[in-house]
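The structure under discussion is supplied below as structure tokens; questions concerning it will follow.
With one protein chain removed, the remaining protein chains of the complex are shown where they sit.
All chains are identified by letter, namely A and B, in their written order; residue positions are counted from 1 within each chain.
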Amino acid sequence: MTRGRSVRFVAQLLFTLGVCAFLVVPVVMSVLAGVTENYFTGIRSGLTLRWVGQVWSLYAGTIVLSLQIALACLVAALVLGVPIAYVLARRPSRVTRLFEEMLVLPVAVPGLATALALILLYGEWRGFRASWLFILVGHVVFTLPFMVRSVLAVMAAIDLAALEEAAASLGASFVSRFFGVIVPNARYGILAGALMVVTLSIGEFNITWMLHTPLTKTIPVGLADSYASMRLEIGSAYTIVFFVMIVPLLVAMQWLARERSPTKTTRHGR
Amino acid sequence: MDDNAASVRLSHCAKTFADGTRALLPLDLDIAAGETIVFLGPSGCGKTTLLRIIAGLTEPDAGGRVFFGGDDVTARPIERRNVGMVFQSYALFPNMSVIDNVAYGLRVRGIAFAERRVHALRLLGMMQLEGFGDRRVDQLSGGQRQRVALARALAVKPRLLLLDEPLTALDAKLREDLRIEIDRLLRSLGVTSVYVTHDQAEAMALGDRIAVMSHGRVEQIGTPQDIYYRPASGFVADFIGTMNRVTGVRENDVLHVPGGALALPAGVTSAGDVMFRPEDARIVDARSAALRGRIISAFFLGNLTRIVVELGAGQSIIIDTVLRRTFAKDETIGIDVDPDALVVLEGRNPSANVV
Partner (left out) sequence: MSRANARFALLALPALVVFLAFWLLPMARLVAVGASGPRGAAAYAAIVTDHNYLVSLVSTVVLSLVVTFATLVVSGMSGMFLQRNRFPGRDALVSLLTFPLAFPGVVVGFMVIMLAGRQGLIGKITDTLFGVNIVFAYSIAGLFLGYLYFSIPRVILTVMAAVDKLDWALEEAARSLGASGWQVLRDVILPGLRPALISSGAICFATSMGAFGTAFTLATNINVLPITIYTEFTNYANFSIAAALSIMLGLITWAALALARTLAGSTVAAAA
């Protein structure tokens, strides 16, 4: 009995490792390519940081802009998203459910459509069209539902009404209730939403590609450029920069998820 | 189904889990064909682990062996042991109708559609569930689901029927009703049954024999009467029903306790504690009684009156009486206990038996 089981285990393990290899090996390859002197000759040509250096000199602007937009997007998502999540949690009704469905629409339709729509409506406003705010607007509309969903999930799970009534009975005004009771109790949702928003903004391409101008380029836009026109080592080094920005965020998200629900499935009597 | 019933033998079966929990200490057990044995105990005592070892869902530690009839089935997983199992949560397949649930075991055995349908319908009839065949599982009440689970387990004509706390999820009234039905069913079918429960009333009503378990060990196996009248350890005595315990000083055939003396049965060698059931204590005339006590409180329960009586020196006992009189607080009464109804545990202080 046990022999048959362990053969199946090994087969499934190998399969899963294969899938993992499929996903991870190219990442490793591109990281290596970004620090190798010459990709065609391989590792033998030596390791170097000059490509990374070149990426910085060519694309520093994109890195700064991406961070700028991501942070602005986060602020917008917090200011817009947390209050409306609160409303959706406290007043569940047909109307609020409709709003919730609506907010998700920018995620349900392809980014391309959202971007085209923005260009067709606001393309004439030259100043707006050419500024980074144009890209920001696309990001906000796309990431807002993630913040709302994340915060709403946490808020809906706690008895907000009871907490608020308790605070109010003790004399707290709405503003002090909101920041002193509601927000702290929703902090896990807010934090998870924040990480999600920043990660999505940094990696957003479909909308940004349509909305960008030569003066407003984000990292993914720059990456597309470099893959098309630069040598492989530079594209790889640029990808390394992207990974370096993304990995800490992903690690933080996974850590946060693990903190929140330490559930382990225990096998019954095996 | 009678001739299909198998006897079960467990040899040196123990179970320690990966995290170090010793769920079951090594035990040997013989179950006769056609017998209904009940594993009774509080949660964590190992009764479910023992059931799962017999079922084939859990492997015993190295050296343990399980035999059905003469066959060594230790290495066989549950799907090849031909048992019928009823789970605590019933585990009815939500994606199948009632009749498909009942017929599932037959389908897996390759029995033709028409034949297994007939068989399943017969079983549903036996469970008084005619007409329920095409219902979905979530349309059934708790009691109905329980009967479907039974029907499904019996459909495959198992050598052994295993029931894991099947009535625990039901309310008290339903539990009593179904207990009677299950008892009738098990007796008429004659299939060997292993029943796990923490409810002693259920155990006493259903079991030909009861194995009382605690902390991975079997404290006592016997008929319900054995367990009740002659508990082998303090744990069993405490777990089953209510048990009075008095401490005293022994002198020949008499135990001197606060409030008087109790006559001991012949041939008792140990000293110290003596136990007896509340219903075995009789109330007698206080003036001529060998043992006297003061009533602390009395509870009229309808079919009997339960009196708490203080003997003295911090010791008190409970008496259940059917006498139709009122008992006043602080009243002194006389107590008499038949020596043969006394339970004397050998050796140590009984309360130390609880590991």
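In this text, contacts are C-beta pairs under 8 Å (C-beta built on N, C-alpha and C of every residue); 3 or more make two chains touch, one makes a residue touch a chain.
What you see is a predicted model, and the numbers here were worked out from it, not measured in a lab.
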Hidden partner chain, touching residue among A:Leu65, A:Ala192 or A:Leu249: A:Leu249
Listed residues A:Pro26, A:Gly46 or A:Gly61, member touching the removed chain: A:Pro26
Absent-chain interface as seen on subunit A, which is shown: 8-9, 12-13, 15-17, 19-20, 22-27, 29-30, 33, 39-40, 76, 79-81, 83-84, 86-88, 90-91, 99, 102-114, 116-118, 120-122, 137-138, 140-142, 144-146, 148-149, 174, 199-200, 203-206, 209-210, 220, 223-224, 227-228, 232, 235, 239, 242, 246-247, 249-251, 254, 263-265, 267-268
Residues of subunit B (touch criterion as defined above) contacting the omitted chain: 55, 57, 77-80, 82-85, 87-89, 91-96, 104-105, 108-109, 152-153, 156, 162
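Note that in this section only the chains that are shown with their structure count from here on.
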Chain centre separation (subunit A, subunit B; CA means) in Å: 57
